[in-house]
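Here the complex is missing one protein chain, while the rest keep their positions.
Chains here go by letter, A and B, matching the order in which they are written, and residues are numbered from 1 within each.
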Amino acid sequence: MRKFLALCLAGSLALSTAACGSAQEPEKKEGGGGREKIVISCGLADDSQVVVRQKYMDEPLKKAFPDVDIEFKMYNDRQSLQVEVAGGGGPDILALDGPTDVAEFAKSDRVLAMDSYAQQYKWDELFYDWAYGSCFYNGKLYSLPTSFEGMVLYYNEDVFEEHKWQVPETLEELEALMAEIKEAGIIPLSFGNANYQGAVDWLYSTFTSCYGGPEAVKSALEGNSKFTDPAIRDSLQMMVDWWKAGYIGDNSSQAVTQEDMIAFFAEGRAAMMINGTWATSQLGTVYPDCNWDSVIMPPPQGKDPIFPLATGGGWSINANSPNPDLAAEVLNFLFTNYEDHYASIVEANYQPYPLKTFEMEKIKGVEEKVYEQYEMLMDAQTDNRIGYCSWTFYPSEMRVYMNENTDSVFLDALSLDEYLEKSQSYLDAAIEAGTVPILP
Amino acid sequence: MKISKKKLIPYFFIVPAFLLHACIVTGPALSTLVMSLFEWNGMNQAVFIGLQNFKEIFTQDKIVRLSVIHNIQWLLIFITVPLFLGFTVAILVSQLRRSQMFFRTVYFVPYVISAAVAGKIWTAYMNPYYGLNQVFGKMGFEKLSQVLWLGDPKIALCSVAFVDNWHWWGFIMVLFLGALQQVDSNLYEAARVDGANRFQELIHISIPGIRQTIAFVLIMTIMWSFLTFDYVYIMTNGGPANSTEIMATYIYKNAFVKYRAGYANALCVIQSGICILLYFFQKYVSKKGGLEDD
Partner (left out) sequence: MTKTMHKGFRYYLFTALKMLFLVLMLLFAAVPLLQVLLNSFRSDREVKSMPIGLPKQWVFNNWPETWRIGGYAQAYFNSLLTAAVVIIVVLTLVGFGAYALSKLEFKGRGFFMGYFFVAISLPTFLYIVPDYFVMNKLGLVNTRWSLMIIYSATQLPFNMLLLRTFLAGIPRELEEAAKIDGCDELQSFLRITLPIAKPMFLTIGILVFVHVWNEFLWANTFITTEALKPVATKYVVFTGQYGSNMARIYTASAITIAPVIVLYLLFSRRFIEGMTSGSVKG
């Protein structure tokens, strides 16, 4: 009896380890009639958004590649995508959250190094240097940046008008204004991360870059100074103080969802919001009646305003893909299909690819305040007044640690110094391993 | 010939279930256990590091300790509240005649709701701006309306436990009710003839009569408290500030967010280890207490 059981266990164990350990044979994915198939992953979108996507992405792709079945597959979380990829399957083109995300896949050879394709299609000439450079890991190119974005301060014009408040131009004005707003019973800065804890990285990225200063951040990320040094430490202390005073998120941000965060801002429950340039599309579709505008985060008196930059996502080629050459071709098409791309920005508020050839004229049809945001982005780039957002420029483990523990600092469960020390230790490890993204 | 066939029959009865389960669950689980000795990011680049993961868990990781404590708190809540409620209500309901089916049916309904839906619904009710707090405010309970049910680290775990409890106690109640109705009614009659009152019936007939079920429910609750995942994941995902972090959510984060699958597997080993220990401990205690027959 025992022998029999032991055999069974051994059998199933052998079967599964054999499946795990051996190299995976990619399956031949063929559509009807010997057509090739390319699957591109994307995030959740509701019906109206899907229709829009079909107009600017699916249709043009169909026209350009008539013999290929191109499908966009929605994934509602990272976990299912990861299990698929780990299991030897998954879409051909992966839409990931940015270079730090890609780094994880690159570490385990789950995405292809695209240097040969880059040479073939001359991608290095296509993208902004800083965006392109951030996509390298260990000296190889693993993804292509799909958007560029930055952090701004949104304010609700109606609320400001009603209370006769002035848009602050310096940090000092902002602080004074927030106290006034709170007095009036309104939330100064809307914030909520209940359903996406990682949203805190918007906050600390903004504070370190704008108020710690980009030089301080850059030098720390390059190993010449530390996060525990006064410049960065003080900026984060200020962030914590603001949170505790109720200026950020009304002391309840952990219980407020992202949707609520925008809703509060749009409905006037909150007067301002620190958010990214990507929020304009949500504001536009869900709250068209909201009168909002945005400015760069007000700098301390006498200093220049800084625009924290990021690439919001990246496309990589799955190492399991049976058609990598075709996938590269599709990628190249997507990035060079200028007409549809500009149209999508103007008509559907899509984010622009960080292309050198980006011309402001072409997006003149966009709403004025959105256009102004792009102008701010461009100017900041030319004048080199850029800051560094964590999801593009910080090493992945450091970012994960900070995302998970910022709330603890807000809630006094963790001291700021301990938090900074631990973050620094992750940064040190990454510098040693050579896995810190390249900074512009 | 007949003898050996007779001996084999039980095996024919039980082995199919065993095989199916072993192939899908145990076999793969064992292979994953092996992976707990590796540093692995979940996508095929495993580095053998022996027991280092375990060392880290026991010496450096503060969150694991926190998670285990939370699981223990969860356990304490769940072996008392739903059991007490379920049992009491089962007794009361078993005494009803006409309305019994109605009550029993309604009490069980929360159990059939999926955790995702129930979690979402209660999260909505506990929303500080759009939820029950509005109602409390309007009714004049100022203090109550300011409570951050899911945002306050001190009470978040209780809030989530409350919701899982809402979902779970009806199930316990039904189990107890079923068991109670299995108790031979002759025993009750005999006791009444002897002059016993309701309370004595309870102690001397009902409880002993359903002791197998009580034991079963106890051990299930204890083990499941360490495995619970759904409600915490849906409602708070371990937050705010790790105040609701339990083993399962921590494992999930390590496996799928932090890309530390080897470490997550080591945590799984610990988790199952605790469960198994509890199972044997409970078995021992029950035997001593005369709860189990076997």
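The working rule: contacts are C-beta pairs under 8 Å (C-beta built on N, C-alpha and C of every residue); 3 or more make two chains touch, one makes a residue touch a chain.
The model shown is predicted, which means the values in this text are computed figures rather than measured ones.
Screening B:K7, B:K62 or B:K154 for touch with the missing chain picks out B:K7.
Of the listed residues B:L85, B:A196 or B:L218, the one in contact with the hidden chain in the full complex is B:L85.
When the missing chain is restored to the complex, the residue among A:I38, A:L61 or A:A86 that touches it is A:A86. The missing chain lies against subunit B, touching residues 6-7, 9-14, 16-18, 20-21, 23-29, 31-33, 42, 85, 88-89, 92-93, 96, 100-101, 103-117, 120-122, 124-125, 127, 130-132, 134-135, 166, 170, 174, 178-179, 181-182, 184, 186, 212-213, 216, 219-220, 223-224, 226-227, 229-230, 247-248, 251-252, 255, 261, 264-265, 268, 271-272, 275-276, 279, 293-294. Take subunit A: the residues that touch the chain left off the picture are 1, 5, 15-16, 19-20, 27, 44-47, 73-77, 79-80, 83-84, 86-89, 195, 257-260, 262-263, 286.
The working rule: only the chains that are shown with their structure count from here on.
Subunit A and subunit B have Cα centroids separated by 37 Å.
Subunit B makes touch with subunit A in their complex at residues 19, 22-23, 26-28, 30-31, 34-35, 41-45, 126-130, 148-151, 153, 236-237, 239-243, 252-253, 256-259. Touching subunit B in their complex are the following residues of subunit A: 8-9, 11-13, 15-17, 20, 78-79, 82, 85-86, 104-105, 107-110, 194, 197, 252-256, 260, 264, 269, 397, 400, 404, 407-408, 410-411, 413-414.
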